[in-house]
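Have a look at the structure below before the remarks.
All protein chains but one are shown in place.
Now for chain A:
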Amino acid sequence: MFRYILRRLLQMVLAFFGTTLIVYALTFAGQGDPIQALAGERPVTPAQRAYLTEKYNLDQTGVGGFFYRYFDYVKDLLQGNLGESLTGRSIGDILQQAWPVTVRLALIALAVAIIFGVTAGVLAGIRRASIFDNSTLVLTLLVLGIPTIVLAPLAQYFLGVKWQLFPPTAGSDPTFYALLLPGIVLGSLSLATALRLTRASVAENLRADYVRTARSKGLVKRRIVIVHVLRNSLIPVVTFLGVELGNLMSGAIITEGVFNIPGVGFNLFRGIRTEDGPLVVGIVSVLVVVYLVSNLVVDVLYAVLDPRIRYE
């Protein structure tokens, strides 16, 4: 196990450099004239041009200049310095502010997915082909079919504006209540997947030999389902939810935008829209690490849950 983790960690270092290099190249190589891009539609004065050239080391051109800037960036990054956004704010500060709210939102979404998804999945799995099973199938297909970009504004309009059950946006320093609607919207997609996964898994395990044995031993049905079936059925679901948590941590660009939640996705979106290259690269670099770590944790958790799996 230890050797496995060590090997994965070494792979992570490679993956980290590879992805940051690609992201860095994509963000900055696409800009024809980075200085004009910084200024937007306004004309650039020679004074500003000189100032920005110096500030962002743009005097070195070509491939050499690119690697010069990239290594400069990585050097700062390794020292824990994420650099400054184009508006002069420390990206570390931005993330520090954005992360707590994104994590809260992610946890709400995950809780929604678990509480409703797993429960409904188990019920649907036990009562296969019942009305409940069929109606959840239709509902989950519907949710999976509607993209968040449609679902989020619809939920906001009906639940927030029209019937005023929830505040339409969360805004700064949101309460749990204000985050609930975005959390449900964000969690609905994972909910649908978790439900389908649990249902399939439970249905399959109910047909397993050990269930038949347990039943012939005379165990009550509730005990069979809760103790034996559920535990075995949850393995794929937990894996899925673990990966999903990594996804959710990286912020939900659409949901955070629609509900005005100043989290990670919100900042990433702003970075992209205002062509704030350093901000985009900074956030994405951190997200790469989040993804790598959450994937590793899921893989390790897998072995813990299922004793048949061994890593060498």
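The definition used in the following text is that a residue touches a chain if its C-beta (ideal position, glycine included) is under 8 Å from a C-beta of that chain, and two chains touch if they have at least 3 such contacts; residues count from 1.
As a convention for this text, contacts and distances are computed from a predicted model.
Not shown: a single chain whose UniProt protein name, out of "AzlD domain-containing protein", "Aldehyde dehydrogenase", "Acyl carrier protein" or "4-phytase", is "4-phytase".
Per the touch definition above, the residue from A:D72, A:D133, A:E275 or A:D299 contacting the chain not shown is A:E275. Listed residues A:Q11, A:N57 or A:T175: the one in touch with the omitted chain is A:T175. Note that of A:I108, A:A124 or A:L197, the residue touching the chain absent from this view is A:I108. The set of chain A residues touching the chain not shown comprises 30-33, 36-37, 39-43, 45-48, 50-52, 54-55, 87-89, 94, 97-98, 104, 107-108, 110-111, 114-115, 118, 153, 156-157, 160-161, 164, 167-179, 231, 234, 238, 241, 256-260, 262, 266-267, 269-270, 275, 304-305, 307.
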